[in-house]
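What you see is the complex with one protein chain gone and the rest in place.
And then chain A:
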Amino acid sequence: MALLEVRDLHVGFPVAGRMVEVVRGVTFSIEAGEALGLVGESGSGKSQTALAILRLLRHPGRVTRGSVRFEGRELTTASEAAMRSLRGSSLSIVFQDALSGLNPVFPIGTQLTDVIMAHRGLSRRAARDAAVEALGLVGIRDAAGRLGQYPHQFSGGMRQRVLIAMAVACRPKLLIADEPTTALDVTVQAQIVALLHDLRARLGLALLFITHNLDLMAEICDRAVVLYGGMMMEDAPVGALFAAPLQPYSRALLECVPRLGDRAGSLRPIEGASPVPGRLGPGCPFEPRCGVALDRCAAERPPEQRRGDHRVACWAAAS
């Protein structure tokens, strides 16, 4: 049994009386200790997928179909109290808003101990020790001395470390990292990715790493799921995806990444515009921008095909 199983997940927001779906049937799973990358451009539905797993979708968005199972337990229908005891303990998350993710008027020590006390049933003093330990884990020196400090006394990268400490303080089995480096400087990005990599090894946690940055993803993930227009395009081991992408979108995405030594002016963006949720046809969402589209691509949703440990949804890739 996989640690997390997302099956045919649909997420919709009611707009002017009808449901606009931003996630349209996404299926993937994560084994214990595995690191899975969820890749796609903005609007591809990757963050909404993460929020749907934790049942934190902004009102009035909701899961309209499908199932999310964590350790065999269905989350889409779980009680709010059950979700609350799961969040921040065995199923945790780090968001991209590193700068605004901490409450500005409480010392970070209070915020950490509150989370620890909510899940681990420790006294305030024991929770304080656990908070110091968690801060040490994410590489904050003199942690005990910094518990009384406020978020504005930390740099952006340090704040993200504090948020990661908060997320792993209760030893989650799965940590969702939703573009955790977007708000940070490039040098700090690398440090945070290295930290996540390190934490995964030390705590044995599984990672769902959401990003639009393929290089960062490749650094720490075993496997990647490519999303486009709210649909799964491809699901493959990172090596296989980089070496032999099957879906035309994955191929185009990989070609966008500039390499050192490329001639200036040789950037190859994907032609056309990103899909607009609610204005998608019945077929493959990438069809309007796809160079190898067939007649049936616009009319019919491509079925998922399995080839060994590689899954792909594409008519053109069908053999």
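Basically, contacts are C-beta pairs under 8 Å (C-beta built on N, C-alpha and C of every residue); 3 or more make two chains touch, one makes a residue touch a chain; residues count from 1.
The rule is short, and it goes like this: contacts and distances are computed from a predicted model.
A.B. asks: When one chain of this assembly is omitted, its UniProt record names it as which of these: "Phenylacetate-CoA oxygenase subunit PaaJ", "Alpha-D-ribose 1-methylphosphonate 5-phosphate C-P lyase", "ABC transporter permease" or "Acyl-coenzyme A thioesterase PaaI, contains HGG motif"?
C.D. replies: From the listed options "Phenylacetate-CoA oxygenase subunit PaaJ", "Alpha-D-ribose 1-methylphosphonate 5-phosphate C-P lyase", "ABC transporter permease" or "Acyl-coenzyme A thioesterase PaaI, contains HGG motif", the omitted chain resolves to "ABC transporter permease".
A.B. asks: Out of A:R87, A:R146, A:R161 or A:R311, which residue would touch the omitted chain in the full complex?
C.D. replies: Considering all chains, including the one not shown, the answer is A:R87.
A.B. asks: With the missing chain put back, one of A:L102, A:A130 or A:M158 would touch it. Which one?
C.D. replies: Checking each option in A:L102, A:A130 or A:M158, the one touching the absent chain turns out to be A:L102.
A.B. asks: Can you name the residues of chain A that touch the chain not displayed here?
C.D. replies: 54, 56, 83-89, 92-93, 95, 97, 100-106, 114-115, 118-119, 150, 152, 163, 166-167
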